[in-house]
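Apart from one protein chain that is not included, each protein chain of the complex appears where it belongs.
What follows is chain A.
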Amino acid sequence: MTALTSPRSAGLSGPWGRLSIATKQIVWAWTFLALPVLFFAAVRFYPTLEGFYLSLTDWDLLNEARFIGLDNYRKLFADPVFWQVFANTFAYLVFGTPIAIVLSFAIAYYLDRVTVLHGLIRALYFLPYLTTAAAMAWVWRWFYQPPPIGVINSILGSLGIPAQPFLRSVDQALPAIMLTAIWAHLGFQIIIFMAGLRAIPTSYYEAARIDGLGEGAILRRITIPLLKPTTVFLVVFSSIGFLRIFDQVYNMTSNDPGGPLNSTKPLVLMIYQTAFSSYQMGYAAAQTVVLFVILFSISMAQLWILRNR
């Protein structure tokens, strides 16, 4: 705080008074920016460079980091667990994103026309977004338990459907966790789609109706094309979310994180375990660089798609 008043408190009011307005602006601007710019340099930029450097070292936290070139990357790409994790991460993305986008668009599209209890219905969909993944993971975990404990299996049982293993199954655990992640973020995506729908001028719809277009044609030829920026934003946002999935997986499989048999383990959980369970910091840093490259490519693709609009 003292920095903000320094021009005066330092007794410079005489010379300060003679500075031109433009110079004063520069002094004020850098006074305001000094601390935050220092912060960004120390907490974002320097650690980014350090992350790249550490990925080229062998480092266990106890001994000095030793430079080993690209060995971590060679080791990573030769590791079958990495490719399993890579496939899992993309499974969350490839199935999760389209389901989340289509579902949230359909709900937003119809919710936009609902006038009765609109606020209440919107709140019902939105509330899960405000919860802590760590808490909700345990609620869902309970739902997926075998009978007689699990809620879903109890319901299936009363319908005469055999009990499902869910989180205990190599095939069902990943979709079961993915469903939780979709559930948690659906409300956010619905709100964003509704904002996009509201931004389309009513006159477009009126003109289309006068031209005799039906609801389906209006949806295909006006609503969906005009929503493209919103959709691209949500696809990228949701993709990044699924590529970085951690909280749900960690909490829903905490007795065997990423299990059973690594079938649910995403890249971020692998990074966490490599760094903070086995203390292979350099190897973990190489994994974070791989994650960075994937996320960076997706962000660039977004910019490219929006530019070619």
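The rule is short, and it goes like this: a residue touches a chain if its C-beta (ideal position, glycine included) is under 8 Å from a C-beta of that chain, and two chains touch if they have at least 3 such contacts; residues count from 1.
FYI, contacts and distances are computed from a predicted model.
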Assign the chain not included in the display its UniProt protein name, restricting the answer to "HTH araC/xylS-type domain-containing protein", "Xanthine dehydrogenase YagT iron-sulfur-binding subunit", "sn-glycerol-3-phosphate transport system permease protein UgpE" or "YeeE/YedE family protein".
"sn-glycerol-3-phosphate transport system permease protein UgpE"
Among A:Ile68, A:Val232 or A:Leu291, contact with the omitted chain is made only by A:Leu291
The one residue from A:Ala133, A:Ala181 or A:Val235 touching the chain left out of view is A:Ala133
Residue list for chain A contacting the dropped chain reads 4-5, 22, 25-26, 28-30, 32-33, 35-37, 39-40, 43-48, 50-51, 54, 107, 110-128, 130-136, 138-140, 142-143, 148-149, 151, 154, 183, 186-188, 191-192, 194-200, 202, 205-206, 209, 230, 233, 244, 246-247, 250-251, 254-255, 268, 271-272, 275-276, 281, 284-285, 288-289, 291-292, 295-296, 299
